[in-house]
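So that we are looking at the same thing, I have put the structure below in structure tokens.
Excluded from the complex is one protein chain; the other protein chains are retained at their positions.
Just so it is clear, A, B and C label the chains in written order, and each chain counts residues from 1 on its own.
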Amino acid sequence: MLERYLTAASTYAHWIDYQFLLIAVLVGFWLIVAEGMMFWLIFKFRARDGRATQYITGEETHLKRWITIPHILVILCDIVIIVPAILVWYNIKQVMPPADETVRVIGQQWAWSFQQAGPDGVMDTADDIRTVGELHVKVNTTYHFELMSRDVVHSFAVPSFRLKQDALPGRTISGWFRPNRVGSYDIQCTQMCGIGHGLMAGRIIVETPQDHAAWLLHNSTPAVAGQQALPSPSTVGMDGLATMAEVRR
Amino acid sequence: MSASAKPIANARSGTGIPSARLITWWVIASEIVIFGGLLASYIMHRVAHPEWAESASHTLTWAGALNTFILLTSSLCAVLAHQAADSHDGPKAAKLLRLTALGGLIFLCVKGYEWTLDIREGFVLSSGGFWSFYYTLAGLHGLHVLAGMIIMLIVAADAAKNEELQRVECIGLYWHFVDIVWIFLFPLLYIAK
Amino acid sequence: MTTETHVDHTNYVKIWAILVALLIVSVLGSMSHVREIVLIAAFGVALVKAYLVAKNFMHINVEKRWVPYLLIVCLLFIAILFAGVAPDVLKHNGLHWSKNPADVLVPSAAGATKNE
Partner (left out) sequence: MSTHVEHAEPGIFRKYFWSTDHKMIAMQYLFTGMAMALIGGYFAYVFRMQLGFPNQYVPGYGIVTPGRYNALVTMHGSIMIFWVAMPVLIAAFGNFLIPLMVGCDDMAFPRINRLSYQIFLLSVLVLLSSFLVKGGPFGGAWTAYPPLSAVGSYNLTPAGATLWLVAVALEFVAFLLGGINFTVTTMNSRAPGMKMYDIPLVIWMIVLASIIFMCSAGPLIAGAVMLLFDQTMSTGFFDPTRGGDPLLWQHLFWFFGHPEVYVVLLPAMGIVAEIIAVFARKKIFGYKTVLYTTWAVGFLSFVVWAHHQFVAGIDPRMANIFSITTLLISVPITEMVFLYIATLYGGSIHLDTPMLWALGFIAEFMVGGVTGIFLGSSGTDIYLHDTYFVIAHFHYTFVPIAIIAVYGGLTFWYPKMFGRMLNETLGKIHFWGTVIPFNVIFIPLFITGTAGDQRRVYSYALFAEQSRPALQHLRLTSTIALLVMLSFQLIFIFNFFWSLRNGKSAGANPWRSATLEWTVPSPPPHGNFAVMPTVYRGPYEYGLPGGADDYVPQNVPDQAFGDQNS
């Protein structure tokens, strides 16, 4: 259902989409029943001359049934919803499938920077690739991310992956994702982080292994620390930069 | 508004507890969650940061202990004032209440002296996590002492004229509550190191 | 007013004396080097003192029943708060997260003031 509105580009996107559908069907049913009941009662018992009101306290067993039975059914619905909801949560947030690759994601006012291993496959070596605003990943590869923030709370969200995790200063939070569709997708910051919050956009580029290897080779010159502090034009576009400059004034 | 212009609402007592005492209990209940929230935050941080013990060792245990003693004694005066008010002896209740307020004043003086020493040693509000909590907790408590004293003197002025004697008990309840808060602040800030 | 139960004068002074004695106990206990004794002297005694004040000075035991219950419920809410928050604030790491000194991996934070 969700895919009608936004592509699903990671393995767990479908889990969330199915869960959404399940809830939609169950609560949708109850919503329609309840609304329908209400409007029917309004129509049926609209004031008419000569018809007396019934005196009902709500303690009568034969009438109370009409509350208790739906009530139990709603509890059952809640259980049917919560069990898969927790399973989805568990599989996304609590267990981490073994990683093929690891990336480090750092939020700051108001850009995302990324660090990943260069061709040698090891983090924190000279050939690490650091990028700003753009993350290149291989399709069908399980990534672990280590998320942190330099200043305030940000939130690392990739809607097409159904991925969202706040980045807190002072903490490293890890998670995982496994892209399964080649393409280029939005990275949002979804936590209010100051006046540039609406400008804190990024792109995540899912490539075939070949393309990714080529990209790695091409970019594996050691980055100078500190250069990452400013978003690159490639991410925000000239428009964004201009606004950002205005904002900083 | 003079006492006689009180609404009928004020005189009724559906629960069997006079309104004045009832409202005091509710005030205490809402204060419990204020202090409770702050204390819970402090305890969590304190357990998480064993290194704060070093800062805590600079607090002056004697000052804390002395202040505990003063508050306990003033609580005694408050309860004796309540007893006097119960036997309709307004002037005596007033005298005891003023004594209680005096206890509060001494408490604040000791506190002021202690803080002066702390600050001279270079420990201010922003000198680190422990000190931030130390000044915030004790400061919030101190404000309650101050507020209690002011109300107490007002109540005492009425009580001396044998008016509004039911208030003597209420301000006493509040004062005991402030005392209890301190009973916990003392070990938390001064003893546990 | 709690006129129903008349508590006599000497009683209050006695309670006060016990409270002061307890205070002395806790101060002395804190000088011990055994951690358990310090903790009991600090918090065990504080609980007893608080109980004595609440019972004897605030007369909470002769008040309507629901009043102490109300206060206990307020404490319970704080306990719930504590239980919900402690896994994040009290601990330094948990499932897939850990607190890091900010300067370890984030170079720009290295300049930030660090105390203690």
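By our rule, contacts are C-beta pairs under 8 Å (C-beta built on N, C-alpha and C of every residue); 3 or more make two chains touch, one makes a residue touch a chain.
Keep in mind that what you see is a predicted model, and the values were worked out from it rather than measured.
Shown chains touched by the undisplayed chain in the intact complex: A, B, C.
Where chain A meets the chain that is not shown, the touching residues are 2, 5-6, 15-16, 19-20, 23-24, 27-28, 30-31, 34-35, 37-39, 41-42, 45-48, 51-59, 63-64, 66-67, 70-71, 74-75, 78, 81-82, 84-90, 92-94, 109, 151-153, 155, 157, 159-160, 162-171, 173, 184-186, 188-199, 201, 203, 236-237, 239-240, 243, 246-247. Residue-level contact of chain C with the missing chain is found at 73-74, 77-78, 80-81, 84-85, 87-89, 91, 94-97, 99, 101-103, 109, 112-116. By the touch criterion stated above, the residues of chain B touching the omitted chain are 1, 7-10, 12-15, 17-19, 22-23, 26-27, 29-38, 40-41, 44-45, 49, 52, 125-126, 128-129, 132-133, 136, 140.
Just so it is clear, only the chains that are shown with their structure count from here on.
For this pair, chain A with chain B, the centres built from the Cα atoms lie 48 Å apart. Chain centres here are Cα means. That of chain A falls 41 Å from that of chain C.
Residue ranges on chain B touching chain C, taken from their complex, read 15-18, 21, 25, 28-30, 32-33, 36-37, 39-41, 43-45, 47-49, 51-52, 54-55, 61, 65, 68-69, 72-73, 75-76, 78-80, 82-83, 85-86, 127-129, 166, 169, 172-173, 176-177, 179-180, 183-184, 186-188, 190-193.
For chain C in complex with chain A, the touching residues are 95-100, 102, 105-109. Listed in rising order, the residues of chain A touching chain C in the complex are 93-94, 96, 104, 106, 108, 148-150, 169-175, 225-226, 229.
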